[in-house]
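The block that comes next holds chain A.
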Amino acid sequence: MRKTKPGGLKQLAAAIALMSAMAAQAADTIKVGVLHSLSGTMAISETTLKDTVLMLIDEQNKKGGVMGKKLEAVVVDPASNWPLFAEKAEQLLVKDKVSVVFGCWTSVSRKSVLPVFEKNNGLLFYPVQYEGEESSKNVFYTGAAPNQQAIPAVDYLMNEVGVKRWVLAGTDYVYPRTTNKILEAYLKAKGVKDEDIMINYTPFGHSNWQRIVADIKKFGSAGKKTGVVSTINGDANVPFYKELGNQKISAEDIPVVAFSVGEEELSGIDTKPLVGHLAAWNYFMSVDTPANAEFIKKWRAFIKNNKRVTNDPMEAHVIGFNMWVKAVEKAKSTEVSKVIDAMVGIEVPNLSGGTAKMLPNHHLTKPVLIGEVRADGQFDTVWQTDGLVPGDAWSDYLPGSKDIEADWVKLKCGNYNTKTLKCSGQNYE
Partner candidate 1 sequence: MNASTAIRNGWQKVFGAGARGARPAPGDTSHGTILYLEDISVSFDGFKALNALTLYIDAGELRCIIGPNGAGKTTMMDVITGKTRPDAGSAWFGQTTDLLTLSEPQIAEAGIGRKFQKPTVFEQHTVMENLELAVAGHKTLWTTLRSPLDRRQHERIEEVLETIRLQDRRSMRAGMLSHGQKQWLEIGMLLAQEPRLLLVDEPVAGMTPQEVERTAELLLSLAGKHSVMVVEHDMDFVRSIAHKVTVLHEGHVLAEGTIDEVQNDPRVVEVYLGE
Partner candidate 2 sequence: MTNLSCTLYAVPGASPGPPFLARRALWWLAFALMLGMLVRPAAAAESTAFEQALGNLATTNFKQKERAVGELLDARHANTRTVLNALLEGNLYYRKDDKRVFIGAAQDTSLRLQDPLTMSDAGIADASDCTKITTNNQLRKALKSALASFDLADPDADVRLAAVNELLRSLDADRVSILRARQSSENNDAVRTAIQTGLAIADLDSADADVRLAAVDQLEGSLNPEAFNRLSASVARADDGSYAEPDENVRNAARAALNAINNWRSFYSTLETLFFGLSLGSVLVLAAIGLAITFGVMGVINMAHGELMMLGAYTTYVIQLLMPQHIGASVLVAIPVAFAVAGGVGVLIERGVMRFLYGRPLETLLATFGVSLVLQQIVRDIFSANNRPVETPAWMAGSLQVNEAFSITYNRLYVVLFMLIVFAILQLVLKKTSLGLKVRAVAQNRAMAKSMGVRTEWVDALTFGLGSGIAGVAGVALSQLTNVGPNLGQSYIIDSFMVVVFGGVGNLWGTLIGGMSLGVVNQALEPYAGAVLAKILVLIALILFIQRRPRGLFPQKGRAAES
């Protein structure tokens, strides 16, 4: 709050006029909630997404807003604190009465706000690749499901690189656990033996990788081509890759394919030891399309930094935001129920030259790209799926979920059991 300088009544009057004008305008805006951590451990990843949403809102307002109304961002800081996520979500929905929320990164933050969104009939766009096993009426998942990231990546290693021995290394939380469970089942279905799979979990922020990397090296010296599938989260990656480099494990010997390392993370890493290691995403900044070039230009202008990078979750927000705008215009209302109904089937162009379509299970169709890390922190796409892969909320490779289906159009259910013909979870009565 700036104080009005004691410069006379004129200024004061002007200020009052301005404020009342703002108030008048505020009444006529559509509020958009931004629920990303700006402090604490997750600020590293989430601050960028907050800026992305602000840029998208800015762009949209330049185009005249939505349905003739300006958009107004309501930014809060849940501070990487999971209960605070729920509190802030409730504040956005109940107090600020926002029409839509873009937010969350970690699974636990999403799980924390989920009941709040369902209770208050809110609308959340969740932009990060995640473990699946969820489909809520009030959430649209614009990041990748496991079948849009993990399985194609393993296919690539198996078929193109010839990997026979697998290390599944991850941070000990839900996303890696689930992903590895799916991958383990998938690999076994493909005939990989137990002794050729090594699974390892480490705590958040693990920094002493000497032992584990030495173990991977030993595991990889058994005469079969070995690959590492890494679901190691955020901060633990830097020391992991450093240790790999220092113990002279090159990408040619033991390639590591990561699902949580993107351009943003690489911009904080000395990339020399990583060159050649792989990442699987649905978007790379290096993708050579006009839409992407345009987006990068706008982003750099908005953030006033000519070196800032873009990444996959940002693209997810771009897609999600554009879809929401389209859905609102289609429904001619920002009312959440109407927008939810209008969302399914909406198509918007993604940044890699294809089209993202919202599916009845509230997931997207996405291309899958495998890239090798370059020395400059970008990725060379070395492989990509032929077409778009539809996101699968419930994995076909997990015993608990293979019979479950999500369909918010026909079944009106996020977890319909095709065996028992029952819907449990959100719409359970």
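Selection criteria: all candidates are chains of the complex that A comes from, given by their letters.
Heads up, the rule we're going with is that a contact is a pair of C-beta atoms (placed from the backbone, for glycine too) under 8 Å apart; a residue touches a chain by one contact, two chains touch by 3 or more; residues count from 1.
Small disclaimer: the values here were computed from a predicted structure and weren't measured.
Of 1 or 2, just one candidate touches chain A in this complex, namely 2. Of all residues in chain A, those touching candidate 2 in their complex are 38-41, 43-44, 47-48, 160-162, 172, 200-203, 205-208, 210-212, 214-215, 218, 221-223, 235, 238-239, 242-243, 245-248, 251-253, 255, 264-265, 267-273, 276, 278, 372, 377, 380, 382.
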